[in-house]
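A protein chain is absent from this complex, but the other protein chains hold their places.
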Amino acid sequence: MQLGSNRYGKAEVRVVRVARGAGPDGGDLIKDWNVSTLLSGDLADSHLTGDNAKVLPTDSQKNKVYALAKELGCVQPEPFARELASFFTSSQEPITRARISIDECAWIPIGATGYSFARSGELLRTTTVIQDEARGTSVISGIKDLVVMNTTASEFWGYPKDPYTTLPETKNRILATEVNASWRFRPEAIAGTDWGAAFVVARQTVLDTFAGTYTYSLQQMLYAIGGAVLSAVPEVCEVRLALPNKHHFAVDLSPFGLENDREVYVAADRPYGLIEGTVLADDAPDPGLAWT
Amino acid sequence: MQLGSNRYGKAEVRVVRVARGAGPDGGDLIKDWNVSTLLSGDLADSHLTGDNAKVLPTDSQKNKVYALAKELGCVQPEPFARELASFFTSSQEPITRARISIDECAWIPIGATGYSFARSGELLRTTTVIQDEARGTSVISGIKDLVVMNTTASEFWGYPKDPYTTLPETKNRILATEVNASWRFRPEAIAGTDWGAAFVVARQTVLDTFAGTYTYSLQQMLYAIGGAVLSAVPEVCEVRLALPNKHHFAVDLSPFGLENDREVYVAADRPYGLIEGTVLADDAPDPGLAWT
Amino acid sequence: MQLGSNRYGKAEVRVVRVARGAGPDGGDLIKDWNVSTLLSGDLADSHLTGDNAKVLPTDSQKNKVYALAKELGCVQPEPFARELASFFTSSQEPITRARISIDECAWIPIGATGYSFARSGELLRTTTVIQDEARGTSVISGIKDLVVMNTTASEFWGYPKDPYTTLPETKNRILATEVNASWRFRPEAIAGTDWGAAFVVARQTVLDTFAGTYTYSLQQMLYAIGGAVLSAVPEVCEVRLALPNKHHFAVDLSPFGLENDREVYVAADRPYGLIEGTVLADDAPDPGLAWT
Partner (left out) sequence: MQLGSNRYGKAEVRVVRVARGAGPDGGDLIKDWNVSTLLSGDLADSHLTGDNAKVLPTDSQKNKVYALAKELGCVQPEPFARELASFFTSSQEPITRARISIDECAWIPIGATGYSFARSGELLRTTTVIQDEARGTSVISGIKDLVVMNTTASEFWGYPKDPYTTLPETKNRILATEVNASWRFRPEAIAGTDWGAAFVVARQTVLDTFAGTYTYSLQQMLYAIGGAVLSAVPEVCEVRLALPNKHHFAVDLSPFGLENDREVYVAADRPYGLIEGTVLADDAPDPGLAWT
């Protein structure tokens, strides 16, 4: 037998960086992150014999996250992840690849103090950077946990009816989903992208497209969102989406002598539909390691 | 042996009510609720012999939630809970008490469609109504899951040092908590309260007070918030709060030759401090069954 | 306005105690606990002025948990909680009451090493001790998260049919629940109870009673379990149970030309029935503060 692909790191390092007085009007900036590292390279010895001479402790990786947060300040998560990845691959000779992922939680200023905030629960901003000595650097950014709903403007009909099909067709349903989207940046754009601006545009594009698209399937919404992000952020060449169909079923109130004209719904937990798909620019380069 | 206090009901009925065209500018209104019922009364038979002649099925209770949502439309959760409680106690002779609790999730309009929304993750609005044939009606409302942070304006010192005390005193720390607050309405105010307005004022008061209070302990913040809600909403006579201290520890970066001047923090999960307390109006009437 | 009842402490202190070589056949013993403390007393100053002279830091409370785990070894959770409560009330003059709660997770030996274990996910063992200077000591123990199912031997019929009742009666259903049970010990038994033995008997009694009881309602099962624990553990004077009805609905397969003779069920998440109740010994003394 043999050792196949492998990697290791520190998962879910929770770091909050405060840049005091660095915000607009002299208030504080904060970055609230959940950082995970995964390193690959010449790590066979540790698996085969327990010789750890090439295994930088995950505790050291965690320490570097905190030290880098001090050094870089309240930066965008993408350059932070790039710098962190570079550090591991350049400083540890056996390490040839680093994968850094960050989930960022936003905080909204409250009051006029400059130092008071409420956590936004709207969504998490995400990024994953992979830096490989031989194959270069990839950057994927995205959002997750963004729950959206159209109370109308969605139909579902014209589907095949097999012996197990009992679902009635509908010309007017609620469409609700949790947007989990990741967009891959073109390699040549990595050096020059304004990461903060790209995120703002992409997020707004997701919201606008969801609101503005009349759909006959959640697949159609997926393609619309993916395409819109591609168009809005030219540095992006590929968008991957996973959209759970958060079913809202109209309740049958007829046993109680009541008509339910799309007014009362049960929000179901499980099961849920799940739509996964990719939208690519026609000239999108091969993703290489980006999604690994 | 004997049967003591008991109650039963349907927990976590998920109902989404859409009032089409009823919103500002002709858009939709939505109410997204998680409703739970608990009924008490002459229920010994079911426990002792399995005779269910007095046990309205929890399935029927669920159905009534949906039917009432149809009938009442997008109302505030408090009158909905009152109406639901009244229904059970008035229509089921053995049932002498009903407890209805509702968690409400807010949705924020997106785009200009009038029918598109994003779920707010800021907080949940809560209410618990208890209606008892002999002892009347109580209404408690509140918020939960609201996470707030002051990056400064908090000290903690002057505490007793026992043999297990190693915590250094601090004149400048991050104070972060998750506000779980419930406020009880005066019985005489139940008939006339503007529930929507009361919630808006209470929520804003919590945020403003958190931002505006310089603290020497989280206990002090608890009392400030409770007192401010009492003052801002005169219909309220009692506020109960449970405030976890979401510790943010400054990371010791000195091993890496770096100074950490309140810039880099680890956000800890467990353990956490927990502060629970009550603030009462001087003339607050006895709560009776309100908190049961 | 005024400060009402209040308390504070450290929640969810995770401690794993290993007693090396202390187990049967010279293997290790382990105790895996989640400990929470809540202290009450003369704490108004901290709330009103931020004067912390009477507020033992929650960090110190956490430290004491670890120190006491060293000193006491792998003991039962009940005496640990009592000792911890005593420490706080006796060593901190302003503290007149302590509430200690512990969740214990069991580990099952694997292999023959004596030092290898797999975590049991069957249930959590719980205890809550309250020690009050004026009102004495109470001990409640219990279990939670124990999920059990009878695939038959359960009926539900004879219930009232209101206008919202559509549930068909059944003479043969699946009954499944998650047992959350707490049993209060008689004050006079606290000094002499064999806590480990009491837990073993109570847990087995719950399982045997669930398996051995033919039911017409979940309420009936609640009373049977409560009564059986009372009978099996004479030191116990009161049992409180919260039993969610984990609904298993038979799937209607008739649209597919199939009969479903109690063979295929959907396990529903929400909503669920919830049955709460108390069973008391006829001579049960007043609980005092035990359930607070």
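What to note about this one:
Just so it is clear, A, B and C label the chains in written order, and each chain counts residues from 1 on its own.
By definition in this document, a residue touches a chain if its C-beta (ideal position, glycine included) is under 8 Å from a C-beta of that chain, and two chains touch if they have at least 3 such contacts.
Bear in mind the structure is a predicted one, so any value in this text is a computation, not a measurement.
Within the whole complex, the absent chain has one touching residue among A:156, A:185, A:210 or A:265, and that is A:156. Within the whole complex, the absent chain has one touching residue among A:38, A:129 or A:266, and that is A:38. Within the complete assembly, C:207 is the residue of C:167, C:189 or C:207 that touches the hidden chain.
Contact between chain A and the unshown chain involves residues 1-14, 36, 38, 43, 46-64, 67, 91-92, 155-162, 164-167, 215-220, 222-223, 226-227, 230-231, 238, 240, 244-245, 270-282. Panel shows chain C; residues 14-20, 28, 30, 32, 63, 66-67, 69-71, 73, 107, 110-113, 115-123, 145-153, 174, 207-208, 210-212, 248, 251, 253, 255-256, 258, 260, 262-269 of it touch the chain omitted from the view. Touching the omitted chain from chain B are residues 163-164, 166, 255-257, 269-270.
The definition used in the following text is that only the chains that are shown with their structure count from here on.
Which two chains touch most often is answered by the contact tally, and the pair is B-C. Here chain A and chain B face each other with the same set of residues for the most part; over half of the interface numbers are shared between them. Greatest Cα centroid separation from chain C: this falls to A. Separating the CA-averaged centres of chain A and chain C is a span of 38 Å. Separation between the centroids of chain B and chain C, computed from CA atoms only, is 24 Å. A separation of 30 Å divides the Cα centre of chain A from that of chain B. Under the contact definition stated at the top, the residues of chain A that touch 2 or more other chains are 255-256, 269.
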